[in-house]
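Report on the following structure.
As you look at this complex, bear in mind that one protein chain is not there, while each of the others sits in place.
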Amino acid sequence: MSEDQNNNTDLARRRFMGGLAAAAAGTAVAPGIVLVATAEAKPAGQAVTSKVRWGMLIDTTKCADGCDACVRACNEENGLTQHDDPLRDAQWIRKVEVKNPDTGYSHSFPVMCQHCAEPPCADVCPTGASFKRADGIVLVDKHICIGCRYCMMACPYKARSFVHEPLHDQKSYMPRGMGTVESCTFCVHRVDNGETTACVEACDRDGHKALVFGDLKDPNSEIAQRLAAYGGTQIRKDLGLNPGVHYKGI
Amino acid sequence: MNHNDYTEIEGRSPGYIALLALLGVLILLGLAAAHYMETEGHHVTGMTNQIVWGTPHVFAVFLIVAASGALNVASIASVFGRSQYKPLSRLSGLLAVTLLVGGLAVLVLDLGRPDRLIVAMTTYNFKSIFAWNIFLYTGFMAVVAVYLWMMMERRMNTYSKPVGLFAFVWRLTLTTGTGSIFGFLVAREAYDSAIMAPMFIIMSFSFGLAIFLLLLMGLYRGTGRPLGDKILMRLKNLLGVFVAAVLYFVAVFHLTNLYITQHHGVERFILLDGGMYTQLFWGVQVFLGGIVPLFLLYHPKLGRLRSSIALASILVIVGGLAQVYVIIIGGQAYPLDLFPGMVVSSSFYDGVVNSYTPSLPEITLGVGGVALSIAMVLIGVKVLRFLPRSLADAEVDPHHTAASETASGEAAAAAGA
Partner (left out) sequence: MVAVRSLWRLPALLLAAGLAAASMVPTAARADGVPRPDIPKAVKGKQCVLPTEDMRKNHMKYLLHHRDLTMHEGIRTKKFDLRECLDCHVPKEPKGQEVHVTSKKHFCQACHAYAGVKIDCFQCHSDQPSEQSPHFHTLSGRPIGHPGHKTVGTKLSAGELEAMAVGGGVK
């Protein structure tokens, strides 16, 4: 072949290889663009549906002993002023240290409202103030809560707190008041706005990335992928409540 | 016994006025305590996020359980046809209503938002036993009111039997509902059992009758009306049966739990190393509230003494309060078992026995409820004809007296002949 022809062939080959590489790169990246570009927030003014089920995955192997970033973030986000009275202060999320007395292995991880699919708190509430939203978030409708605390008796995870004192300076997006019961809301004010929860955000910001929040029903979500790949369990799974919070490593 | 044999009490003695005044003060103090709790928030009480139901609930549940049991005496007359108990039916109905009102008052005033009672009475989640209880409690008051009307209005007396049966079934349902408040809770190891409902029913028999007996003796002594031994002996023997039945249910409950390895932790706590709760269980509930009353009531000599019967009744009441305290507060003191087999600790008191001390506002509120019940009885017997003029043996059982008169008459005639 002449040099020109060789050059042309080389050029053509290079272009072809370049084209292939571009196609491959595009194929690799394009789904990501499509995935990321799809807004997860539901449009404002629309009702939530059960097509979505919000859940959380807590990787206890990544949870650092002594770190309470998630707890502090929750307290700040929701305006949970602490009065140095651990018996009565609201604790929506807490770090629990669990030790196996036989093996000596111990680790710590956060526990909050498990947002069960069959919440006993909603079963026992006389007015229906404790309820499960269609998208799986368990909430307290404080407008009709009479403060009887039966839900606190019924919760197997001790997730709920009662407000024991008059409150001031509540956050505008998180109303809470004396005489009503409250618990983790999965930061519903953020979730409805297309964002993630404060605890997950704080854990990510601190670099531990032990918490993952997402749609359990969406097979493409990170949480669903992780659960499918690595599995996870739920606290007191035997009670059959099907909590939305999954744990890895307990 | 016809209508005119029931009369209002005079109610003008200094003792009566003084007692009513004292009860009035206690009621006002109870209201003040409730107001304090409502405005300051529950941080002024001993209740916390770990022990959410405290002394007010102990009093309220005790009073409500006793209320349904107090109707027992009337039921024995109307439903089971024992005519000797018939004179007591009206007082029994009155006591049932007043104890329930007292218990409900304490329960409602302890709510975090008592101003939302209207919401509680108009918005219902019927999967909740609490919602059903609201109907059962208010309905009970209406049913007993109608029952009393049937008994006290001569023209309606024919209906007192079917209404009495309806009231009997209603109160069994009510007590089942109260027991199920705890029995339906899967979260707490001390509850979560079908036996809670029937155990509460048998507890109601015992507590209700003890209060009825005490009140009966007190009212008749205070007004100087005769209270014969016949009726008293029947009532105290019945009380003994109920006390024994409660002991049986408690025994079965704990024995079954002891068989279930999973429940060994909570059983160990209540029966062995729960500190105050163990002392309350064995010392007050079982011994003072069960064994000692049984001894006092069935002892051949002591069982015939009024003071002994009164003491036994008081002990049953004290034992009953301890039983409800151990159930409600002991059941919450034992930690929830999120991680079976593990040693757990946290900033939210996971894995540790929760401590609780009754606070003054709570006790004041509970005592206020009791005072309200007693005051309502005292006012009721003065205003309407609840109390028989006499419960002497001759009045209560004329047939038996007539027979013994005839027998002694025959004996005299035979002797004379």
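Note that the chains take the letters A and B in the order they are written out, and that residue 1 is the start of every chain.
Assume contacts are C-beta pairs under 8 Å (C-beta built on N, C-alpha and C of every residue); 3 or more make two chains touch, one makes a residue touch a chain.
Values in this document were obtained by computation on a predicted structure and should not be read as measured data.
K.L.:
Quick one: jot down which shown chains the absent chain touches.
P.N.:
A
K.L.:
I'm checking contacts with the chain that's been left out. Which of A:Asp89, A:Asp123 or A:Glu201 qualifies?
P.N.:
A:Glu201
K.L.:
Could you tell which one of A:Met112, A:Cys125, A:Leu139 or A:Leu241 touches the chain left off the display?
P.N.:
Touches the omitted chain: A:Leu139.
K.L.:
What subunit A residues would touch the chain not displayed?
P.N.:
28-32, 35-48, 76-77, 131, 133-135, 139, 141-143, 166-167, 169-173, 175-180, 188-190, 192-196, 198, 200-201, 204, 209, 212-215, 220-223, 225-226, 229
Rule of thumb we're sticking to: only the chains that are shown with their structure count from here on.
K.L.:
Suppose each chain is reduced to the average of its Cα coordinates; what separation in Å results between subunit A and subunit B?
P.N.:
Chain centres of subunit A and subunit B, defined by C-alpha means, are spaced 47 Å apart.
K.L.:
Would you pull the subunit B residues touching subunit A in the complex into a rising list?
P.N.:
Residues 38, 40-43, 48-50, 52-53, 111-114, 116-117, 119-120, 123-125, 127-131, 133-134, 181, 184-188, 332, 336, 338-339, 341-350.
K.L.:
Mind listing the subunit A positions that touch subunit B in their complex?
P.N.:
Contact set of subunit A toward subunit B: 71, 85-91, 94-101, 111, 120, 122-128, 144-150, 152-158, 160-166, 178-181, 235-236, 239, 250.
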